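Of the protein chains in this complex, all but one are displayed in their positions.
Order of writing sets the labels: A, B and C. Residues in every chain begin at 1.
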Amino acid sequence: MAAWVRFGFSAFFAVIGVFAFISAAVGAFRLDYVLSRMHATALADTVGIGAIAVSASIAAGVDFVTLKLLFSAAAMVLTSPVSTHMLAELEYRTGDELYKHVKFKVGKKWERLK
Amino acid sequence: MEFIRNFPFFSVAVFLFSAVICSVLKPRAARIWTVAAETAVLAFSACVLYYTWSTGEFFRYNMGHFDAPWSNQLRAGVLEGVAATGFSLILLLSHIGGMRYVNADIENKKQSAYCTLLNLIGAALMALAYTNDLFTGYVFLEIMTLSSCGILMIRRAGRTALAATRYMVINLLGSGLFLLGTCLFYGITGHLLMEYIGAGVATLDATGDYAVPLTVTIGLVCAGLAIKAGLFPFHTWMPDTYGTATPTSSAVLSGIVSKGYIFLLVKIMYRVAGVNTEAMTAARHILYVFGILGIILGSVWAMRSAYLNRMIAFSSAAQIGYIFVGIGLGGTAGFTAALFQLIAHGLTKPLLFLSGARLAESSGDSQYFADLQGAAHRNRAAGAAFTVAALSMVGIPLLAGFPVKLYFAIASVQHGILVDAVTLLTLAVSTLLNALYFIRTAIRIYTPSVRPAEKNESQVVIDKKSDPGLAVAAVGFALAIVSLGVFPGSLSSLITTGLSMFA
Amino acid sequence: MGNLLYNYEEAVALILFSIGFMTLLFHKNLLRKLIGMNIMDSGVYLFLASMGYIYGRRAPIVENGDVSAEHYVNPVPASLVLTGIVVSVSVTAVMLSLAVRLYERYHTLNLDEIYAAARTRREHR
Partner (left out) sequence: MKKAKKAPKTQPETAKVSGTAASSIKKWLDFDLDIDSLPVPPPRESAEDDGGDETPLLSRIPKSAPRFVYTALAAICSIVLTATLILTVEGMPRYGEDQDYMDTVTYEYITHGMEYTGAVNIVAGIILEYRAFDTLGESFVLFCAVTCVLVLLRADSADSMPEDVVFRDLSHDAILRRTVLAIVPLVFMFGVYVLLNGHLSPGGGFSGGAVIGAGLVMVSVAYGGDVSGRIVSERVFKIVTTCALSFYCLGKSYTFFTGANGLHSIVGNGTPGNILSAGLILPLNVAVGMVVACTVYGIYRMFDKRSF
């Protein structure tokens, strides 16, 4: 019984992780502007790796190896948003087609800058 | 164990250590240190050559406390001695010859870096000459690629960056294939030392299993090293590379760097893959065909280029084709011709680049043939040196080029009528084409140029700038070329005895 | 084709190698050529690493004195990979600095355009 519960939880987290990676991959291909692509792929690092690490540690039980795994997942969750933030800031500062992809809500309608 | 057996290891260690030291020395001190290191290694190689020639057999040198198949190993025989001596002599003379241009072309802060890179090329050459381990060969092959790209791009002006990029991209293709070949060799035989791989390959060849991987491995290794040496379809980087670099760099690159790869290829052919195995003979025949094409088309393109350095670069593409024709012919006679050409071309090409640069400098610093007219009168020494090298390339007797063609003719006779006819025909056509563009240039620099501008002053403006380095190098190269031309037997007998103990 | 099912990891490695090879040949942008070269190198190192692996054996770090060869994987390919990775790092560094120099001079990284620009500028020396 306990084995089933453990398997259920780790499978659940694994599915979340894999779904995050797949959505990131699809996002990277489908979206055109770099900032929206960045939004998609940033998701993969944090949610994807975090969930898979948790599911692996549940499946393998808690000992030094899984602690090390969780620690590295925590480091990834801490640092990867910062690197995405830096890239986005660089793109914001240097990119010159930002206005083409930005819409403003004027009254009820969303309009693009001309 | 006699002390002299440490000399192969000493020559590599001296170069590596002086590379580190030169990076912090002042430019002048770095230059003196590098020339001293090159002279020391020349002495070491000459001693190794004499020792192995007198004892008549090769010796092995285990690097470290462990025995053969487990640790790295150097192996020195007569042929390795000949190659090492030739490489270090050419490196020393090219460095001395082009010293003035190095000072002129390169910023003062980067001159010690230039000496570091020259030392690294020397270390890589010595390691490639002596190594008995395939993966050590790959590592020092990479050192050679990176440092030769370094000495190419150190000259800021002109399109050296573009030339370096093309050089790097094609060379990395070559070393990628070579690395894959090395891994496959390890995969099927389990060893990295050349003799042990050779033994494994021999048993595989006999039993016939892993036949496909064995053929593909030999093909990959030959293709990788042929690409890096600049064989026919992959020589397009040569005019750019040799055309834009400082004279010393072009001399070193064309004279010895591409020769290092070919020497490693010959070593792999003898020791690892076995010269007469069925896969290797097929690979050699393919190299032979590309060599023939390279000779013809290289000479044609050299004839058509109207720019001195590009002409010399294309002619070196043709001469590389010669070496691969020698390898393709195979047998002791074929390999002797190829290795003789390897040394002879290594001696003539640097002299062409150095004296060519001097001639260009004395005729308004332009490499166009129109401006070079009468350059030999403006600078007699450089004119004489250029003519000696040009005549040697054409193959005039008493110069190094003639015995090369002789040995090729001997080697090709031993084959069937078709191969013999094709080789002799190519030899004749290429000699004619060489004569056309080299003697044309020799005539060009000796016809007095009647320029309206200079009509009133004295007919010829003698170039006063004294260049002791170039004088020493020109005399050294010319002596070597003439001595090879007059006594070819000495070198060819050394090579033949070396080949007999090379397997 | 039977062996291919067993050697799937080495097959993937060599497919990676040829993908890198093709990228190196077909793309004209210098950075893409560099990425292709990196894929080529990682293909070779995956091939090397997978050549040393043996089922049911551990990494070659001796645990409490057990030195029998049946418990460990082949350490030699691992040492070759360690040496090879440094080579591809250094080559990538040099190629990137060349790309920076080329961009400063020709303001483009497309090699065709750079050749054309070099030709029109008629620089040789």
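Going forward, a residue touches a chain if its C-beta (ideal position, glycine included) is under 8 Å from a C-beta of that chain, and two chains touch if they have at least 3 such contacts.
Being a predicted model, the structure only gives us computed values, none of them experimental.
**Student:** Could you tell me which shown chains are touched by the chain that is not displayed?
**Tutor:** Those shown chains that the absent chain touches are A, B, C.
**Student:** Would you indicate which residue among B:48, B:82 or B:123 is in contact with the undisplayed chain?
**Tutor:** Result: among the candidates, B:123 touches the missing chain.
**Student:** Of B:159, B:284, B:349 or B:415, which residue touches the hidden chain?
**Tutor:** The one listed residue touching the chain not shown is B:159.
**Student:** Spell out, residue by residue, where the missing chain touches chain C.
**Tutor:** 1, 3-4, 6-11, 14-15, 17-18, 21-22, 25-26, 50, 53-55, 59-62, 67-69, 72, 74-76, 78-79, 82-83, 85-87, 89-91, 93-94, 96-98, 100-101, 104, 112, 115-116, 118-119, 122-124
**Student:** Would you write out the residues of chain B that touch the absent chain, in ascending order?
**Tutor:** 1, 5-6, 9, 13, 16-17, 19-21, 23-24, 61-66, 69-72, 107, 109-110, 113, 116-117, 120, 123, 127, 133, 135-136, 139-140, 142-143, 146-147, 149-150, 153-154, 156, 159, 161-163, 166, 184, 187-191, 200, 210-213, 216-217, 219, 236, 239-240, 243, 297, 300-301, 304-307, 369-370, 373, 440, 443-444, 450, 452, 455
**Student:** Provide the residue numbers of chain A that touch the chain removed from this figure.
**Tutor:** 75, 78-79, 82, 85-86, 89-90, 93-94
Operating definition for what follows: only the chains that are shown with their structure count from here on.
**Student:** Centroid from C-alpha atoms only, then distance chain A to chain C, rounded to Å. What do you get?
**Tutor:** Averaging C-alpha atoms per chain gives centres 28 Å apart.
**Student:** So the centre of each chain is just the mean of its C-alpha atoms; given that, what is the distance between chain A and chain B in Å?
**Tutor:** Each chain's C-alpha centroid was found; their separation is 54 Å.
**Student:** How about chain C: which of its residues touch chain B in the complex?
**Tutor:** Contacts found on chain C: 17, 20-21, 24, 30, 33, 37, 40-41, 44, 47-48, 51, 76-77, 80, 83-84, 87, 90-91, 94-95, 98-99, 101-102, 105-106, 111, 114-115, 118, 123-125.
**Student:** Using the touch definition up top, name the residues of chain B that touch chain C in the complex.
**Tutor:** 135, 139, 142, 145-146, 149-150, 153, 157-159, 161-162, 164-165, 168-169, 172-173, 176, 179-180, 183, 186-187, 192, 243-244, 307, 309, 367
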